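Below is one structure. I have some questions about it.
Apart from one protein chain that is not included, each protein chain of the complex appears where it belongs.
Chain nomenclature is as follows: A and B, assigned in order of appearance, with residue numbering initiated at 1 for each chain independently.
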Amino acid sequence: MNLAVLSFQLAIYPKIAIMKTLTEYLIMQTKAEREIVNITGEVDAAVKKSGVKEGIVLVNAMHITASVFINDEESGLKQDFLTWLEKLAPAKPDYHHHQTGESNADAHLKRTIMGREVVVAITKGALDLGPWEQIFYGEFDGQRKKRVLVKVIGE
Amino acid sequence: MNLAVLSFQLAIYPKIAIMKTLTEYLIMQTKAEREIVNITGEVDAAVKKSGVKEGIVLVNAMHITASVFINDEESGLKQDFLTWLEKLAPAKPDYHHHQTGESNADAHLKRTIMGREVVVAITKGALDLGPWEQIFYGEFDGQRKKRVLVKVIGE
Partner (left out) sequence: MNLAVLSFQLAIYPKIAIMKTLTEYLIMQTKAEREIVNITGEVDAAVKKSGVKEGIVLVNAMHITASVFINDEESGLKQDFLTWLEKLAPAKPDYHHHQTGESNADAHLKRTIMGREVVVAITKGALDLGPWEQIFYGEFDGQRKKRVLVKVIGE
């Protein structure tokens, strides 16, 4: 009778979806002041390492003059993004922020257009991306160390 | 004594918040090249189907020239969005991306302003939206099949 109770337990346990999380920090240091870097491989590796089969992964810049976004891996388009951002949020001396001694107000604005973060679905243990979706780090005030946070949550 | 153990187990199980997930793909094919489509009903149906009572739902375009965003269901405003996007990210021939044979660089930029995804809270088994919040698919290079991913995660 005691053994019967025990086997009832063992039958139940595997049905419980146990929550898992993983936290990783990617170190980014671009050569150029403004640069777009493909980080899909790094995010993919974190998801595989986590063992999460169904869930989501949050990927965000931890700095306010950088961005994480999803678009197409095409060099001409990356150039178009930088040109376009310069038009919408130009580098210029007369920002109020520069009265603090800073000179990067435009980088704060550029990052706002591109976004701080992406949340990507994990399905059957892999990043559930569309055919052309690639994850990028957008640096708008670079040439120094910054971090990207990767947080996996799921079962 | 054995029965006492068994009833102890049954009393404990319902308190364990078991994680649930659901993945759905909505197929979108707009008649116009640029179009804004309300998908709140489809997302709501996925949430109900999942059985999740407390959690979140991620809704994202799986294509990089389309968007998922939240705003107001008002036809004039939807027209304003399209006019405004044309001003901020105009269709024109001289993008670098077009050297690949593509002609849709502006759609990549328009989608960037509108955003790739939304994350919406699920509370008491329903989408926890504000009074005017509606979920939209924004198409900027349409007239062909694309997908929207709906990922529910919670308990």
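As a convention for this text, a contact is a pair of C-beta atoms (placed from the backbone, for glycine too) under 8 Å apart; a residue touches a chain by one contact, two chains touch by 3 or more.
Not measured: the values here are computed from a predicted model.
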So which of A:I64, A:L82 or A:L127 would be touching the chain we can't see?
A:I64
Residues of subunit A in contact with the chain that isn't shown?
2, 5-6, 9, 13, 16, 18-21, 23, 58, 60-64, 88-89, 95-100, 105, 108-109, 112-113, 115-117, 119, 147, 149, 151, 153
Write the list of subunit B residues that the hidden chain touches.
1-2, 4-5, 8-9, 12, 16-19, 54-56, 69-72, 74-77, 79-81, 83-84, 88, 113-115, 118-121, 123, 128-133, 153-155
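To be clear about the criterion, only the chains that are shown with their structure count from here on.
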Subunit A and subunit B have mean C-alpha positions lying a whole-number Å distance apart equal to 18
